[in-house]
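Have a look at the structure below, then the notes.
As you look at this complex, bear in mind that one protein chain is not there, while each of the others sits in place.
Presenting subunit A:
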Amino acid sequence: MTRIVTMTVNGEERELPSPVNRTLLDVLRAEGGLTGTKKGCDVGDCGACTVIMDGKPVNACLVLAVEAEGADILTIEGLQHGPDRPHLLQEKFMEHGGAQCGFCTPGIVMMAKALLDETPAPSEDEIRFALAGNICRCTGYTKIIEAVQDAADEMNKARAQ
């Protein structure tokens, strides 16, 4: 059985057809045309499909699309401020070399965004804890942690001014 699910995706109201047993991840990718959100395991172990749903980070592979009826979804494609105007977190990932193969990157950037929304000045331990469910196999996390820390510092400086 297929339903039309209505949700706000990256600020735009979308009506996306979905079989009732299909995940938000598959529907965002196949019907929404938003392939930036990645499928690394499809069972909630790797975090590559992290999106922000009603302000909270979720594994899109663990949410049925029909559960997202009426929800507000932010994906990696909705994070930048406009063409060639990346979000500060995205800038910092580029600057510090936080992305290698890039497959985990969208999920990690979204999880970092959710962290900084809630905890604007996280300690290194808090960043590591926030990313505990996001597997990166390329970087050893060193440059990811640096990028998130640097982004937080810069946002806080901007706020203080």
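Throughout what follows, a residue touches a chain if its C-beta (ideal position, glycine included) is under 8 Å from a C-beta of that chain, and two chains touch if they have at least 3 such contacts; residues count from 1.
Keep this in mind: contacts and distances are computed from a predicted model.
Engineer: Refer to UniProt and select, among "AIM24 family protein", "Molybdopterin-dependent oxidoreductase", "Cytochrome bc1 complex cytochrome b subunit" or "Glutamate ABC transporter permease", the name of the complex member that is left out.
Structural biologist: "Molybdopterin-dependent oxidoreductase"
Engineer: Looking beyond the chains shown, say which of A:27, A:52 or A:99 touches the absent one.
Structural biologist: That would be A:99, which touches the missing chain.
Engineer: Considering the whole complex, not just the chains shown, which residues of subunit A touch the missing one?
Structural biologist: 19, 21-22, 29-30, 34-43, 45-46, 48, 75-77, 79-80, 86, 89-90, 93-106, 109, 127-129, 131-132, 134-145
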